[in-house]
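A short write-up of the structure that comes next.
Yeah, one chain of the complex is gone here, protein chain that is, but the others are all in their spots.
Labels for the chains are A, B and C, by order of writing; each one numbers its residues from 1.
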Amino acid sequence: MSFETQAPHWEWYYIAIYFFIGGVSAGAYFIGSLLELLGSDKHRQISRTAYYLAFPLICVTPVLLIADLGRPERFWHLFFYTKEGIPYMNFTSPLSVGTWALLVFGGMSLLSFLNNLIIDGRLKSPALEGLFRHVPHKVYAVIGSFFGFFVAGYTGVLLNITARPLWASTDPLIGSLFIASAASTGAAAIALVMAWQKISSRDAIKEVVVFDRVAMVFELALIAAMIVVAGRYSAPLSKGLYGLIFWGGTVVIGILLPLGLYWYGRRPGAAGVSLTALAAVLVLFGGAMLRIAIVQAGQLQ
Amino acid sequence: MIMGSNMAECHPVAFRWPLKAKTDHGAVLMHVDPRFTRTSALCDIHVPIRAGTDILFLGAIINHVITSRRWNTDPFFKEYVVNYTNAATLVNPDFKDTEDLNGIYSGLSSDGKAYANESWSYQRGPKPTPAVTEAKTFTDLLLERVPGRPKTDPTLKNPHTVFQIIRKHYHRYTPEMVEKVCGCPKKKFLKVAETLLNNSGRDKTSNITYAVGWTQHTVGVQIIRTAAMLQALLGNIGRPGGGVLALRGHATIQGSTDIATLYQSLPGYLNMPDARKNTETFKDYILTEAVPLSTSYWGNFPKFAVSYFKAQYGDAATKENDYGYDYHPKITADHSHLPMFVHMSEGQIKGFFVMGQNPGVGGQNARFQRKALAKLDWMVVRDFYETETSAFWKNSPEIRSGELKSADIKTEVFFLPAAAVAEMEGTFTNTQRLIQQHEKSTDPPGDARSDLWFTYHLGKRLRKLYASSTKDHDWAIKNLYWNYEPEPSEVADYRIKDEPSAYKVLKEINGYTWEDKKPLPTFANLKEDGSTVSGAWIYTGVISEEGVNNARRRRGDNWISPNWGFAWPANRHIMYNRASADLAGKPWSKKKKLVYWDPKAGTWVAPSGDGIDFLPTKAPGSRGKDNGIGFDWLSGNDPFIMRPDGKSWLFAPFGIVDGPMPAHYEPYESPVANLVYRQQANPVAKTWFIEGNPYHKVADPRYPIVISTYRVTEHHLSGTMSRWLPWLAELMPELFCEISPELAAEKGIKNADYMTIETARGEIQARALVTRRMQPFTINGKTVHEVGLPWHWGWQARAEGDVVNNLSVLVADPNVTIHEGKVFTCNVRAGKRGGAA
Amino acid sequence: MAKGMFVDTSICTGCKACQVACKEWNSLPGDPAHFRRVPDRPYRVAFNFTGDSYDNTVKLSATDWRHVRFIEQFNESRSEARWLFSSDSCKHCNDAGCLNACPVKAIVRTDMGNVFVQQDVCIGCKYCIPACPYGVISFSEKTGTVHKCTLCNDRIHNGLGTACAKACPTGSISFGEVADLRKKADARLARLKGLGFEKANIYGYNEAGGLNVFYLFMDRPSVYGQPEAPVVPQQRLMSSTAVTVASAVVVAAAAMISFRERGEKKKEEVKL
Partner (left out) sequence: MKVDRRQFIKISAGAVGTAVIAEAEAFGADTGHIQEEAQKVPIKTGRQVPSVCPYCAVGCGQIVTVDDHGKIIDIQGNPDSPISQGTLCPKGAATYQLVNNDLRITKVRYRAPGSDHWEDKSLDWAMDRVAELTRKTRDANFHEFQDMPDGKGGTVKKRVMNTYAIASLGGATMNNEWNYAHQKLFHALGVVYLENQARI
């Protein structure tokens, strides 16, 4: 028996799910901010939905992240080096940089969230209104979007920048894959909520779906590339439980099936919104399975 | 050469030195062992031989050496062997060798159970005129009885010379025979023999190191003798880098042999008075024990013996009452470990003290031994942890199987917690006879007490109980000199105030003048008139003056380190070191210089600081006095001063009960017949044909596999000092059996699965460790498999496993009653014992 | 100057004294994973027998900072018979993956070159664990932090050598200045090569920026369970980041195109 590297023993229900939710939040925020920048009324509905989604979701993530720490009460060490009492970031550690990115993204998504509440008239605070008048929301939308990508992507880079055979051998593709998945699941989440609310125009949902399809195709391409690049090290992804989760849960149920459903739903007279909603649920499921498969399979001995 | 020892595993720190010799000085390390062990891994050569064939292997080396060109042409060998060994001595013409009698020597009794050794004796010249006419002292008694000098033939041509007898005795021990009997390729054997020969001589010495791999045989003593003979023939004794090194197993196992808690011996290797011999009176005792040895340093026996008895009884020991000799117990039979348990099982023994030993795991035929414990009225155990022995009535395999019931066991058991080494003061004697002091660092916890505390306070209580007795048989306990009360300063810093003074005990061991209690600097100061006491004469000098404990010296150097501790006798580290110089007293070579004669000073010198194991003023070549005793009789060329002829014994005219020379006998239980002689096994081996101790027949088809038991680095003996420690338990958690892939395949045993090992004594289960480090042997064309089991485990502690000694049997060497644990026979099968998968 | 250790596996006897000495000095318990409850016993009993030669502790862990490997090399006829041992521990890499990965600066390098986990800083994120190319650093449930060999930080800062090197009966593990140790290693390697051990090699001069704890192996490093060409993961950081950024750009562009139909054209990509 020889063990070249050890697994961190991250729990799937903390870390993989954090990666997933962070990705959904970031993907949604990016779509929201992009459409806000593009600026049309129809898109306004989408971006509002996106902002309302992004912040609550990202609020969940630190809880998951901290829950997986061995010493949760020390989570603030991520920002302050206690021995010197100064802020701290380690540029060579994706985890360190990513945590800061998460903080900034969280802040930006909060601002966008509040801004939308004000615009929608759900929050009446003269002080805040004044504040938001002075700072054009496009500024933090751009910043948030940037860090959103960061949050979505760093989780993958974080895995790539290890010595675990699966994660290291798939370098540098997991970051890209997670970004594609974030975009796809973000779009699906938006589509789902919009379908749920039944107040959005079918066209708007359709546009989100179009983007989702593109993102999924890209994701599929990245998966193929990853398997090729990893060669024999991809074995943990094709065997056993994680093989099932990866190929069944992510590729078939989470990508191919929704692509088919979207395709089918495109035709006039198809079941439309509910079909789209089903597809979106599957995409989200697939996104979660992708994170679980990659995070957990990479920890197998 | 390491043989009969797994040095790297069982004495890892000692192995530092041979390995250093290898890496720094190019020494060749050879390991002869049935298994490929961690020792083999580090040696240049590993030679596998079937367990129990050591004498044949070594005898064949002897044959190879004495018939080699180099040995017969290099004058070094002749000078050493003719002068320092008894090769030239003539043996009684009545002597018959195993070659003549097909495997036995002359003198075997009609029932075949014992040898009479008259025919093994030396031919001697006429008795000298005694130096005394009237014996006034014990020494005079010896002077009256000095025998004639042994006859010799320095040309070694006479057929009665020891050399010719040896030549004849071993001439059939050939490389071919080695291949056939030991199962070792001829080529490998020759490599070993050649390496030893080529690395011995004037400039080079070879060492042979062994351990219990040699002792635990029915021919254990003879195996070691074979090695000693080989080393003597190669001129490797008494010289730096030479010798036969015994690696012993416990911290002061040497000390407890020197200061024996062994039935047959008094401290300092004085024999225990023995009712089987003529030792009725003190005079009888001295004559019986000392006369045969009087022409060696043992000529001083009376002084040692009187000083011992004086130490026992102090003022009560007087010349008039023979120093209390009559009140001292005598042995009447073999009272050693194995007979002890045989008699325990018969109910003869009622009370039992077990101190720091665990026979419930470590005892041969351990099931038999545990069942014997149940026959006791009471038992006192002293240890650190709840040993298997102390818990035999609670949860032993016999209790679990229902064979015994706790309620039926009437034994009253006391467990008294013991102090650890670091918690008490005292001395240990290591395997090189080095006495080292360990200091008390703190009090032991709770009720734990030192062993000395226990014995001292038990003695105090008993003396109180017997204080008013006037009976003859209570004289000894009543008059025992028993005063080791601590000085206030010795206990001032500690909680335990009644801890006896270890210093006072050591001072008594060392010896002092009775009148003014002054420690004696050397054993040469001992007297036979009762004016000195000495508990163990060989330790004299350890306390050279009041308050000076030489075991406490802690100044080492890069060689002999004479100022580190104290090596008995008299701080001599290399025994018989006069042999490190040639006949003229010059070092054999510059490289191998140790002790040599300084003609200007008229004395032997040893610049290394080693003690000189010779009379310092006895010049080389000086003649001994024919009617003297001790050093007077010995010549300046007799380095082996404890032998009555001053020579190293290639042939033992007495002292060994199973033959004057070693011969190859098969182990008592063996899968093959003896291919060398008709005599299968040692004819005088000790056996116990009793219930619960069945033996396997030779080549018993039910038990075709050879089994050997041994130890691993990670545990200590029966595990009391290791299996309770998580750090060690996790390194070797469970009993395992080493087995070759060949045998495993045959039996369907898979690595790491359970397997069962079975003998007529019992069956146990172990995890299989299938490894090519074990190998089948081809013996006379037949495949013989061997399995190996480390025996550290028991049913208690943090690492558990079956008791390997449930398999072994009570059978022992006739000289010292050491059991044959290194080789017996068994069978194996897959699965757990009792048939479960 | 950097302190380190040279592990000469050619004279290791596999006795495991280093493992115990390490535990003794660093007060490490028996590994809880090696013990289990047994009926009628008030204490836990070891059950970690593996059947893998004499190796029962298998790997480095939070409580096993040293681990001796046993490699049996025997052919069927036993004409080739070799049993190799090697005592493994943290290598105190000059370019240490764990240290690079630590987000809170719990893992630091001291003035003596040893890589040290500050137990009061570590948050137990476990990211250093997969970042180590040698599988050295491990998480302890009990402390909620990671642990590994400290190169006996307290001892070496008080003028002592490491506990394992001190205990090692044969001198297989030696402690000292890395530069001196390298000289010693070179000499030993030359000697072994001279004796015909062609496969002997030194492991750790170049790997991971140079290892302060390096080895003389008698066979290929992989035989001893060491990576032949270990890569410090952070060396890939720039390329990995670049590709990920590029993907982000692709996704952004795709989004632009998807939503462009009725949207105004903006140079979103430029901002990203």
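As a working rule, a residue touches a chain if its C-beta (ideal position, glycine included) is under 8 Å from a C-beta of that chain, and two chains touch if they have at least 3 such contacts.
Quick caveat: nothing in here was measured; it's all calculated off a predicted structure.
Participant: Which listed residue (B:60, B:306, B:366 or B:509) would be found touching the missing chain in the intact complex?
Facilitator: B:509
Participant: Any idea which of B:201, B:426, B:644 or B:733 touches the chain not displayed?
Facilitator: Per the contact definition at the top, the residue touching the missing chain is B:426.
Participant: Just name the one of B:535, B:587, B:624 or B:653 that touches the chain not displayed here.
Facilitator: For the chain that is not drawn, the touching residue is B:535.
Participant: Of B:386, B:700 or B:746, which one is in contact with the hidden chain?
Facilitator: B:386
Participant: I need the residue numbers on subunit C that touch the omitted chain, in ascending order.
Facilitator: Touch with the absent chain occurs at residues 15-17, 19-21, 24-27, 29-30, 32, 43, 95, 99-100, 105, 107-112, 116, 118-120, 142, 150, 153-155, 157-158, 160, 163, 166-169, 171, 234.
As a working rule, only the chains that are shown with their structure count from here on.
Participant: Please list the single chain whose C-alpha centre lies closest to the global protein C-alpha centre.
Facilitator: Chain closest to the assembly's C-alpha mean: C.
Participant: With centres defined as the mean of C-alpha atoms, identify the chain lying farthest from subunit C.
Facilitator: Taking each chain's C-alpha mean as its centre, the farthest from subunit C is B.
Participant: Taking the mean of the CA coordinates per chain, how far is subunit A from subunit C in Å?
Facilitator: Once rounded, the distance between the two centres reads 33 Å.
Participant: Approximately how many whole Å separate the CA-defined centres of subunit B and subunit C?
Facilitator: Inter-chain centre distance comes to 46 Å.
Participant: What are the residue numbers in subunit C that touch two or more other chains?
Facilitator: Where subunit C meets two or more other chains at a single residue, that happens at 50.
Participant: Would you please write down the residue numbers of subunit B that are in contact with two or more other chains?
Facilitator: none
Participant: So in the complex, the part of subunit A that touches subunit C is made up of which residues?
Facilitator: Subunit A reaches subunit C through residues 1-10, 30-31, 34-35, 37-40, 42-43, 68-72, 74-75, 77-78, 81-83, 88, 90, 92-96, 99, 142, 145-146, 149, 152-154, 156-158, 160-164, 167-168, 171-173, 175-176, 179-180, 183, 207, 210-211, 214-215, 218, 222, 298-299.
Participant: Which stretch or stretches of subunit C touch subunit A in the complex?
Facilitator: The contact residues of subunit C facing subunit A are 50, 52, 55, 58-60, 69, 97, 100-106, 118, 120-127, 129-141, 143-146, 224-227, 230-231, 233-234, 236-237, 239-248, 250-252, 254-264, 266, 268, 271-272.
Participant: Which residues of subunit C touch subunit B once you look at their complex with the stated criterion?
Facilitator: Touching subunit B: residues 11, 13-17, 19-20, 23-24, 29-31, 34-35, 38, 40, 43-51, 53-54, 56-57, 72, 74-76, 78, 81-85, 169-171, 191 of subunit C.
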